[in-house]
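Since the structure comes first, as structure tokens, the remarks are kept for the end.
Note that this complex is displayed minus one protein chain, with the remaining chains in position.
Entry: subunit A
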Amino acid sequence: MLIRIFSLIFLVLASAVPPLAQGTDPKPLIDALAKANFKQAEELIAEVAATGDPRVVAPLEAFAEGDLYARKADGVVFIGRSAGSQIALVDPLTGAEAGEVAKSAATKIKVNNNLRRAIRASLGGLTLMSPDRGARLQAATAILGAPSAENLQLLEAALAKETDAEVKTRMEEARAVSLLSSDRSLEEKRAAIETLAAKGGRKAISVLRSAQSSVDEGLKDDLDKAITAIEGELALWDMAQNVWYGLSLGSVLLLAAIGLAITFGVMGVINMAHGEMVMLGAYSTFVVQDVIRSSAPQLFDWSLAIALPVAFLVTAAVGLAIERGVIRFLYGRPLETLLATWGVSLILQQAIRSIFGPTNQEVGNPSWMSGSFPLGGMMVTWNRMWIILFSLSIFFALLVLMKKSFFGLQMRAVTQNRRMASSMGIRTPWVDAFTFALGSGIAGIAGVALSQIDNVSPNLGQGYIIDSFMVVVFGGVGNLWGTLVGALSLGVLNKFLEPWAGAVLGKIFVLVLIILFIQKRPRGLFALKGRAVEA
């Protein structure tokens, strides 16, 4: 009964919108997708696109997204949106609602990478004349990856009408790609190679290289010249990219180490639970996001900003508890401190494992932390860029706190001469406690940032503890500037070794170099006097 009503509605709707004159009706083609295998589906997509009917854009897009369903009762194909245990069906061409069915009453039409590629290319051809500038740009980009003779004609027609400069360049590049594999004249192909050479970048090289085998003899030289030119330019950008990666790795090291620079560097406590403070910070982020997701999803892009103070307070409180509960009894006994804090780290790990489970927790990236943007010939990912800026701002904020504030003054006084500071009326035990809490809190803040690029699991901290100690010792115990320089130089060194020696050997080389360096300068890059040195 229901089905009959649906098909009735459908019939009425279908007759209301007459098929466009220029081609065959795409409806039967779309319905045929229900029974097609991947190969047949690919042909069907081409046929659907060939109808030239602008209404097919919606079903094709839905197909690429995996939102196309066949109703089991009659095999009719719909666009479906999941609504709880039901699927809301929509007619693929008219967009008219066709009611809801249970999930089990509709089969999803499967899509794979090949089909997605085919759909993108077909859509490119269909939306090339779209009034929307973004759609045209996207279409030109899609066609760039799918050279064919038909696309060449489409592009030339579109180019004649195009007025926007950026879209025009993109279309010309796409035209050049299609032209290279066509049977046009040598002159036109030579011009196409020049267009691509001017475009530069990996994609151009890829296109030119694949043309190498099929192109006419007379063009071989032009092709080689274009490839060499692009490669030369890319080599320079690769260098810049490497430095950038090094800074980015360095900033992560800095983030991980900066809390330790206070607890170990300034106070001289060998804090093995430092990594777990980072981990707690990351879990705080997870909890904050969880609350936001369930109660105020519109705030999601602010989740990291909200998580920062939360993480700071949580880890600072834990740090304070550790200092008051364990460490204060162990000052001046480094071995016992090491064992005790290591025990604390195990307890924290297992506690988190018991509360949240041993598996990774999903911490989402806000939209401003996702994706990348091109800078000249290199790609800069947003999350890495924000992390570099973030770690530097934390560093300078901490520096100001240490150098300009009254608390910083007390901290330095206690570090340099405990007894004298005590005689001047400074309550050294509380300064110790708050310094440790500060170091822990900063580790927690680092955890918020690291949750964006790493796993949020109970083991998160273990991965950073060795690196953090390495940075602090290398930079010079007790000196914040040393930590900065140490972290950034280790990052850059690592990234320059990596392409040459591989990630595994690269890491070993860095360790060996540090050991040699410490042999020569046991107090690191920037040696400082303080309690850590005297102890």
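FYI, contacts are C-beta pairs under 8 Å (C-beta built on N, C-alpha and C of every residue); 3 or more make two chains touch, one makes a residue touch a chain; residues count from 1.
One rule holds for everything that comes next: contacts and distances are computed from a predicted model.
Enquirer: Which choice in "Spore germination protein KA", "Urea ABC transporter substrate-binding protein", "Thiazole synthase" or "Sulfur carrier protein ThiS" gives the name that UniProt lists for the one chain left out?
Expert: "Urea ABC transporter substrate-binding protein"
Enquirer: Using the touch definition up top, pick the residue from A:R55, A:R190 or A:K203 that touches the left-out chain.
Expert: Touches the omitted chain: A:K203.
Enquirer: Spell out, residue by residue, where the missing chain touches subunit A.
Expert: With respect to the unshown chain, the touching residues of subunit A are 38, 66, 108, 110, 112-114, 116-117, 120, 145, 202-203, 205-212, 241-242, 245, 248-249, 252, 338-339, 342-343, 346, 349-350, 353, 357-365, 370-372, 379, 381-384, 453-459, 462-463, 495, 498-499, 502-504, 507.
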